[in-house]
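With one protein chain removed, the remaining protein chains of the complex are shown where they sit.
What follows is chain A.
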Amino acid sequence: MTKPLVAIRSVSKNFGEFQALKTVSLDVWPGEVMCLIGASGSGKTTLLRCINQLTAIDSGGIWLDGELLGVREQGGRLYRLTEREIGRQRLKTGMVFQRFNLFPHKTALENITEGPLQVQGRKSDEVRTEALELLRRVGLAAKAASYPAQLSGGQQQRVAIARALAMKPMLMLFDEPTSALDPELVGEVLAVMKELARSGMTMMVVTHELGFAREVADRVVYMDQGAIVEQGRASDVLAAPREERTKAFLSAVI
């Protein structure tokens, strides 16, 4: 029997008085494409950020590839991992941000090679070859020497996807990857993500693009007020939601 790549168990997170996540539990299976939908403030982005440890959870546990994230259990107590160990765990996930967050002082190629060279300490000619191949894969082979400011939003986001893939992650996390884009640029980013999904990558995508979810997602998870309200096959959840809150959300969005 296969094991889930990500196992989330009773995870809670508060920001002051605000409960961002209320004892959320979820499994993500290898090769699965999962879309997380819901209104802003529903906790879907927080959940993604907890998996990448950009946000520390208050209670519960997240296992990635069988390894407990952020803490170590010993004698019935939890001990926080060192920054170095957390950095090593982060290498298993690739993160794509809503606002791209490319490094503006580095070219597209340098953005992609930075992690493999500086963090993984790999050989430069091999990294460079792979980075050029990744740029070709996202359709930007001609833009290797361009700085982010010289690229359109859609091109920047595709470079950001290539940058995340360069670390050879087991899991790709997308935090509203098309929300900051002009409408005519959304398609090119979604096309890259579809290709990635077809290649067998495990993906968690926070998105408002229900068309993408319908077409690509194996599973759709609807979240509201920090909890998972409904989940299932994309065709079921999007076409025939069972919960009232899901119905209300979908009718408001479409």
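The definition used in the following text is that contacts are C-beta pairs under 8 Å (C-beta built on N, C-alpha and C of every residue); 3 or more make two chains touch, one makes a residue touch a chain; residues count from 1.
Everything below uses one rule, namely that contacts and distances are computed from a predicted model.
> Just to verify: the chain that's not displayed, which of "SDR family oxidoreductase", "2-oxopent-4-enoate/cis-2-oxohex-4-enoate hydratase", "Cell division topological specificity factor" or "Glutamate/aspartate import permease protein GltK" does UniProt list as its protein name?
From the choices "SDR family oxidoreductase", "2-oxopent-4-enoate/cis-2-oxohex-4-enoate hydratase", "Cell division topological specificity factor" or "Glutamate/aspartate import permease protein GltK", the unshown chain carries the UniProt name "Glutamate/aspartate import permease protein GltK".
> If the hidden chain were put back, which of A:39, A:144 or A:167 would touch it?
A:167
> Which of these, A:7, A:39, A:54 or A:210, touches the one chain of the complex that we don't see?
A:54
> Would you indicate which residue among A:50, A:95, A:205 or A:228 is in contact with the undisplayed chain?
Candidates A:50, A:95, A:205 or A:228; residue touching the omitted chain: A:95.
> Counting contacts across the full complex, list the positions on chain A that touch the omitted chain.
Touching the chain left out of view, chain A contributes residues 52-54, 83-84, 87-88, 90-91, 93-95, 97, 99, 101-107, 114-115, 118-120, 147-152, 163-164, 167.
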